[in-house]
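Excluded from the complex is one protein chain; the other protein chains are retained at their positions.
So that you can tell them apart, the chains are marked A, B and C in the order they are listed, and the count of residues begins at 1 in each.
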Amino acid sequence: MLRNLLEFSGINPLRLRMSWVSASEGKKFADIITEITQDLKSIGPQKAYLRKAV
Amino acid sequence: MDMLILKKDAVNEFLASLSGRYTVWAPVQKDSDTVFEPFGAGQHNVLDLTHQAKIIKHAIFPQTEQLFSFDQNDQIQEAIPGDREQNILFGIRPCDARSFALLDSVFAGDIPDPYYLVRRDTTILIGVACTEPFANCFCTSVGGNPCGRDGLDLLCTDLGDRYLVAVFSEKGTELVNKTASLFTKPSAEDMKQGQELSHRAERAVKRHIDLSGITDTLARIFEHPVWKKITLKCIGCGICTYTCPTCYCFDIQDESMAQKRGRRVRVWDSCMYKEYTLHASGHNPRPTRVERLRNRIYHKFKFHVDTYGVFGCVGCGRCITLCPVNEDLVENLIAVKGAA
Amino acid sequence: MTNPYLPEKATIVETRDETNGARPIKTFKVVLEHGRVLNQKPGQCAMVGILRVGESMISIASSPTRPEYLEFSIMKLGRVTSALHNCEAGETITIRGPYGNGFPIEEWRDKNIVTIGGGIGQAPLRPIVQYVLDNREDFGQFDIIYGAQTANDLCYKAELLALQKRDDLKVHLSIDMAEPGWQGFVGFVPNNVLRIKPSPQNTIAITCGPPIMIKYVIHNLLELGFSERQIFTTLENRMKCGIGKCGRCNVGNLYVCKDGPVFNYATLKDLPEF
Partner (left out) sequence: MIVQKLKEEAARALSRKDVKYLIGYKKGSYGFRISPIFIEPKEDIDKLTFSPLCNMSLVKYVMMEETLPTLTEQAMKPSKIALVARGCDTRALNLLIKEKGVARDKLYIIGVSCTGVIDQRKIEARFPEVTDPADVIEENGNYIITCNGQSHTIPKEELLADLCTVCQYPTPLIYDKLIGDKAASRPAHYDEIKEFEQLPVEEKLAFWQQQFSKCIRCYACRNVCPLCYSTICSMDSLNPQWVWRSVDTSENFMFQIIRTFHLAGRCISCGECERVCPMNLPLMKLNRKLEKDAKELFGYESGKDPESKPLLTTFHSEDPQGFIL
């Protein structure tokens, strides 16, 4: 539901990723991390709600 | 005090000629609301001088003000507003202008507050007289006037197709001289019409209450059960203090970003919140909404009088209009007077 | 126009645990940047803070007669005080002040002085103790009445026990409930005051501590014949600006940070919220 709410308020759903990875599934964990970094690179930084650097 | 005439259709030109050197603030239409915002040639917002702007004090006393910032090795960098940016508040109502005059005495005093005072000195206030007061205005009951001049540099009275502009201060004269071509001399007829309008406006103020002696009444009835009766429906939400032009309470907080940089900010606060007076030990001198709303009424109608000699309220009616549960200040003051 | 919100840097020279337990109290000896002297009046306070965390108003627990350093006794309660408790000697913190009116100690010369403290209430009284000791001959009889819930909660134990040995002042310590090895008075501080019966002749009484204790101490002092003008106390409230602007620390129309924290009972008694 949180994912739908965020999408509804304009946050690209690719930014939120939830998955179950057990301690033994090291490779799956690595794949998910690389996958999500590629997604994020594809949609670029989210400037709208960034806390303003001082 | 000299008087001039400014044609209504010359107003935009007048504002445009100023927006080069000044940031011009004005009440503008924004999604069916009237908010007080910078009104530049760039933005395409619509000037709206007929409705009451929700909040105006943020033009000089912003809701979030950075006091100073610090870098990773704690070098502090002050953030006092420079006196380069000059502000003009156009279309401000006499009661709101008077509220700035009240805030001046609070922020000056023996320990002056540089953030407010620098901004206040670099601001010119151009008022619009209240020929048609709003639903809950009671400025005449607290020493105000719909065509008052406190805190104003210029005051425009709407004569129909043109404004009768009264100039009160040298800042005002200086401004008018810079754009002299737009102004003409008023005719005797204009002057008479201006006079009539201001008398009619005074009578048109819709809500009245005789507040003579209210300060002494308040001195006697601190423990009176009337306070419980009138505060029952308050839900302590803080709208009245955030939109009130004479409420100046603030909180100071530090904001850091991952141990690298950070800043200390001053933000508006409200005496209607529990955390406002909550001690770290858990003790709270004003635990329930009775004490808090009572303190707000005491502050404006007794403590402010004790310290500065005038009411801390300009009678703009925003706290009545915007209160979600119809906590009506005038009705409460009538109940307080009745409790003496 | 000086900026009243700009703090000064200061370094913690030494920290000393006064009490431990649920709400530990630690005393910090602090030196301002470039050795600046604050020359505060006894009873004034200062905003002690850590950048990125915040500030809180703490009474200065050392007397101006010892200008080389400032001491603060801080109880670990909220966000800022907890962060302060994690600081060790050598770390930098920020100081802003001095704020408040302080005790009118000049007017108390050649008068008898009675300080009545409870728990951490001894901290704002300590500058009086030090000031009187450093100018002992200017003052008359000097009584220190101080109590806490348990012996472990007594602040400045070593100092006070040392002072008990001197003959030019009397120290009356007390704890609320009896404990093994405790010879002093057992009971609440207001009762201790009734037992000691300080004479109101030419005497100034100053009391600091939990509000409930202050209420009963004042009541007992009045019974002992003290006039309202002879009784002083300090009030405690949440404070943020320290200069009477942010509006929250008011008791009636007076601001604790600017018109206080020291109040004479004569002004205090007709303040509405007291």
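By our rule, contacts are C-beta pairs under 8 Å (C-beta built on N, C-alpha and C of every residue); 3 or more make two chains touch, one makes a residue touch a chain.
These figures come from a predicted structure and were not determined experimentally.
Note that the undisplayed chain, when the full complex is considered, contacts A, B, C.
Per the touch definition above, the residue from B:Lys228, B:Lys260 or B:His279 contacting the chain not shown is B:Lys228. Looking at B:Leu47, B:Cys237 or B:Val310, the residue that reaches the missing chain in the full complex is B:Cys237.
When the full complex is taken into account, the listed residue touching the unshown chain is B:Glu275, out of B:Asp2, B:Glu85, B:Glu196 or B:Glu275. The residue touching the chain not shown here, chosen from B:Leu89, B:Leu103, B:Val142 or B:Ile320, is B:Ile320. Residues 78-79, 82 are the ones on chain C that touch the missing chain. The missing chain lies against chain A, touching residues 1-12, 17-20, 32, 48-52. Chain B meets the missing chain through residues 30-33, 35, 54-55, 63-64, 132, 134-136, 206-207, 225, 228-229, 231-233, 235-239, 242-243, 251, 253, 255, 265, 267-268, 270, 273, 275, 287-290, 320, 322, 324-326, 328, 330-331.
By our rule, only the chains that are shown with their structure count from here on.
Centres computed as Cα averages put chain A at a distance of 44 Å from chain B. The geometric centre of chain A is 53 Å away from that of chain C, both derived from CA atoms. For chain C, residues touching at least two other chains: there are none. Among the residues of chain B, those touching two or more other chains are numbered 262. The part of chain B that touches chain C in the complex is made up of residues 67-68, 70, 74, 76, 78, 80, 106-107, 109, 111-114, 117-118, 222, 248-256, 259, 262, 264, 266, 269, 271, 276-281, 283, 285-286, 291, 295, 298-299, 302-303, 306-307. The residues of chain C lying in touch with chain B in their complex are 1-7, 9, 49, 51-56, 77-78, 81, 92, 211, 236-238, 240-241, 243-253, 258, 272-273.
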